[in-house]
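Heads up, one of the protein chains got dropped from this complex, but the rest are sitting where they should.
In order of appearance the chains are A, B and C, and numbering begins at 1 in each one.
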Amino acid sequence: MHLEFSKKEELFREEVSSWLSKNLKGKFKPVVGRGGSGDQTELLEERVEWEKHMGKSGWTCIGWPKKFGGRNASINEQVIFYEEYTKAGGPGRIGHIGETLAGPTIISFGSKEQQKRFLPKIRLGEEYWCQGYSEPSAGSDLAAVKTKAELVKGKWKINGQKIWTSLAKESDWIFVLCRTTKKSSGREGLSYILVPMSQPGITIQPIKQLTGQSEFNEVFFDNAETQEENVVGEVGEGWKVAMGTLGFERGTSTLGQQMAFEQEFNTVLKIAKENGSSEIPSIKNQLSEAWIGLRIMRFNALRMLSNSRDGLLSKEAMLSKLYWATWHRNLGKLAMDVLGMESEIGDKLPYDLTFLQKMFLFTRSDTIYAGTNQIQRNIISERALGMPKEPRGDNKK
Amino acid sequence: MHLEFSKKEELFREEVSSWLSKNLKGKFKPVVGRGGSGDQTELLEERVEWEKHMGKSGWTCIGWPKKFGGRNASINEQVIFYEEYTKAGGPGRIGHIGETLAGPTIISFGSKEQQKRFLPKIRLGEEYWCQGYSEPSAGSDLAAVKTKAELVKGKWKINGQKIWTSLAKESDWIFVLCRTTKKSSGREGLSYILVPMSQPGITIQPIKQLTGQSEFNEVFFDNAETQEENVVGEVGEGWKVAMGTLGFERGTSTLGQQMAFEQEFNTVLKIAKENGSSEIPSIKNQLSEAWIGLRIMRFNALRMLSNSRDGLLSKEAMLSKLYWATWHRNLGKLAMDVLGMESEIGDKLPYDLTFLQKMFLFTRSDTIYAGTNQIQRNIISERALGMPKEPRGDNKK
Amino acid sequence: MEFSLTEEQEILRDTANSFLEDFSNSQSIRKAMESDLRFDPVLWKRMASEMGWTGILVPENYGGIGLSWVELVTLMEQMGKNLLCSPFHPTVCLGISSLLEAGNEEQKSSFLPLIASGELIVTLACLERSGSWLPEGIETTFEKKGSEYCLNGIKRFVPYGHSSDLIIVAARKKDNSNSKDLSLFLVGSDNPNISINQLTTMDQTRPQSELKLSNLKLSESKLLGKEGDGWEILNKVRSLGALGIAADQVGGAQKCLDMTCKYVLEREQFGRKIGSFQSIKHRLADMMVLVESARSSAYYAACLVKEGNDELDEAISIAKSYCSEAYFKCASDSIQLHGGVGFTWEYDVHLYFKRAKSSEIAFGSPQLHKDKIANFLGI
Partner (left out) sequence: MEFSLTEEQEILRDTANSFLEDFSNSQSIRKAMESDLRFDPVLWKRMASEMGWTGILVPENYGGIGLSWVELVTLMEQMGKNLLCSPFHPTVCLGISSLLEAGNEEQKSSFLPLIASGELIVTLACLERSGSWLPEGIETTFEKKGSEYCLNGIKRFVPYGHSSDLIIVAARKKDNSNSKDLSLFLVGSDNPNISINQLTTMDQTRPQSELKLSNLKLSESKLLGKEGDGWEILNKVRSLGALGIAADQVGGAQKCLDMTCKYVLEREQFGRKIGSFQSIKHRLADMMVLVESARSSAYYAACLVKEGNDELDEAISIAKSYCSEAYFKCASDSIQLHGGVGFTWEYDVHLYFKRAKSSEIAFGSPQLHKDKIANFLGI
């Protein structure tokens, strides 16, 4: 057990940081530090350019195997990459769903043709992806999805509705979990299908959030089409594929996210020092606790990454979502407490809020999307601690 | 809505307080302030004398109807009585189970003969009672009681085991919830039977608690006997009777309990001022919060009592146990925090702890006995908020 | 001792609730909070003339109905529950209280009847750039020149400042070192030397403004209370203001509980109503403890106002700190238990959440009131 990075890893760190400092300037200067939470849909064109530039330079998808154009970077190298990327103010990645979800799924479960068709375009920033899992009545209970796909003359015809889809308008493709076996229910009879977004059968409806912005969308499928071959894995095996994807979701990028959290924390700390609220004992204490919480988040992540073997995440990894979502929500509240009376005052009428206000409000969704805190606790107690599952009801609809 | 007491009530207060100050002295001086939580089994003889003295003077069972020897005291008068009693340092009541549980049950559900036989002796402090509800495998799930009673030649023969019985050794009678219908289960087939404690069929086994003391007991029934007529209510209707008793448990004495809490709080506050810990912001804040919590406990109780009509307790009453148990447990922790390093040091070897240490430890059971916090939350959400009941399992034993 | 609503008070509560359910529903709230005035002036007139609410505290001889704070708390609880957008709190809790506390006969008879009839909207301008509730926070100065007062300074966080007719302004004597030497003035919002700038507020149901006073001149008759008594008056009025907010918080917290109960009994996941899951049930139980305790604390303080009890300041600090935390917790939990829809603009939960946040810091944060309680305890 040791925390120091090896010489080779330190060299890699230098390579990353020097490439970033040489490239995140000039025409890319405007995107530095942009596109994070609450800013996700801004400066899209410029950020797409940046994605392409990174792709061309071999700095996307570094964890992918070499044969798919990746660098086969070790976990430590990925950690280093994400840390340096955040430190350098690398913009919010439009390509992250392709790089961390769609791509790895296609690598693990896709056919050779699919790998050839889709992976290079993800890697080069030429095609972007979004996720089609949740539905209005299938939120926590993902197995209740109702969206249907039917094979008609070599094409899947898809009907139904997905919800909470990020970056839907900006994406070229969506992976859709849908029911391909009529009258099936639960985890049976589902398939994982790749569908092009730009077609008359698909309508996107942004969802306005409590911040006044729209980072999520509803996606309606009305006889949307895709080629028969665009199913990943076997027809009817979609649940297995989707669960694989969920596994990829909590990986090495977590350390980059933590550096972004640290930047937020530093902003709050700075204000507290400036406006004198850091001298109020309860605020001082909360700042101290927030810092402790953030450091431990990092320690947990390092341990989790060191313990993960062969791409399988360790038990501890199950804790990560519950931990960071709760921590981040508390930081949002703390930011408001630090601001005191000023916490109510926004940027401009009618309803432009400050960065910290948006953080405060948006963090309320952190403990809900991608598995609510309640669902996370179910998962931890059942899978990591062996507690019995909650009995399903029989209010079949 | 008004908080002031009427002239008549103020006169009653004077009467109570003057009687107490005239009587809680001389030979009764040693019992002043004794017999509370953690001190329950001390100075028994003297406290029995005091009970008898109160009974003779008409100051026990004041809420009972006049025809059973009570004063038919209004809720406000009972509130006043308990407040003054606590203020005067009246000793922990050995007779409280008879006065507040057995008595009211016999008044509500008992026969005329039972009322004649039992009530005067409760009132006069001549007979003491304990409670036989919980069993090792029927804790939160009271309907799972297994203790059996069988009618043999005009007598109930009782076999089984009760647990968590307070004051078992000091009591003359126990009311026992037991199964009188063979092969019955759940709430059916139970009866509420009064059993004399002093007999060979009953064995008492004290349970040593984490404080090192024993305030609870196991009571074993091995062909214990009682007369056929000692069943309260109909045979087989014990659940209804027992639930009635649970209703009585959270009544007017709550304000006396709160004054005892206030005395504990004052002790903690005094130490905090003396040892300077009240200047530590987190301790100062906790003291402030404890005081807020205590005052609101009082406001809640006053509102609950004013809202209770015809002896039925209001919705708000369901909150009381959860509230006070949690508050008291927090006070125990706060007391230790106030003491700092001294919190570890007890009175004398081998294991005599201080009053505050015993409080700290004992309050851990407050959130467990008489319905755990979890059970209280079930009750509140189901009965007051109309949430669906948790499905029972079918692991029948 | 009878710590429950009388029959008349229950009628007041129920009437208020059904009126507000009709006229302060989701649609009208959103319309009002996005309008320029930030409230519906037609509804305001009806609340004044039909319901008599603006005159609830005004003695009958000044054209009001002369009820007590118990009735006012009962009423404001319903306003909180229905998220009413209106300058009721500044006008009644702050404006009327100030006039009753410190106004001379002439001031009372010229303003109270107008307030009671809904023709005059009042607010209080005490906070400034530091946001501090302490006397040091007030930097605005006054100077007496002949028979006139001249005021200069910038007020911030003024509730409904942009739609008020009469503004009670706290200022300190120029060049006076005693930080508590403050005085209050009655300023018409039509005075040319005041400029009012509406701010963007996270909670759109509680608008705030910034006021600039530049050599604003007032006749002696506009002094409220004696010169130098301002801090004492402010203390009393803001304490009552805190109680008014506490009542609003009780209602808001109750509504969060109600909305959540309703939602979890409708929403199904895993083939069950989600209200049948223990984690949800237990959280609702905890919410109910908070709501009922908050209500007890606000009612208790209201009784003490009526009975003129010494304990009042303590009781109000208890109520304000507890109700603030209770409302915030209930609103947070309500979002959480609503899941995805809980953080959408479309559902009302976020409006309650934002109101919980703005109420929490209005008239003293929970921490400030806990510090006061510690002070009462001698620590």
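Definition applied: a residue touches a chain if its C-beta (ideal position, glycine included) is under 8 Å from a C-beta of that chain, and two chains touch if they have at least 3 such contacts.
This is a predicted model, so every value here is computed, not measured.
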item	value
Among shown chains, those touching the left-out chain	A, B, C
Chain not shown: contacting residue from A:Lys284, A:Lys333 or A:Arg392	A:Lys284
Option from A:Lys87, A:Lys146 or A:Arg303 whose C-beta touches the chain left out	A:Arg303
Contacts of subunit C with the absent chain, listed as residue ranges	277-279, 282
Touching residues on subunit B - with respect to the absent chain	134, 137, 139-141, 144, 163-164, 207-210, 212, 280, 282, 336-337, 340-353, 357, 360-361, 364-365, 367-369, 372-374, 377, 390, 392-397
Positions on subunit A contacted by the hidden chain, ascending	1-6, 9, 76, 79, 269, 272-273, 278-279, 284-285, 287-289, 291-292, 295-296, 299-300, 302-303, 305-307, 316, 319, 322-323, 374, 376-378, 380-382, 384-391
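Please note the rule applied: only the chains that are shown with their structure count from here on.
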item	value
Whole-Å gap between the CA centroids of subunit B and subunit C	42
Mean-CA-position distance for subunit B and subunit A (Å)	54
Numbers and ranges of subunit B residues touching at least 2 other chains	285, 391
Subunit C, residues touching no fewer than two other chains	272-273, 276, 280, 367
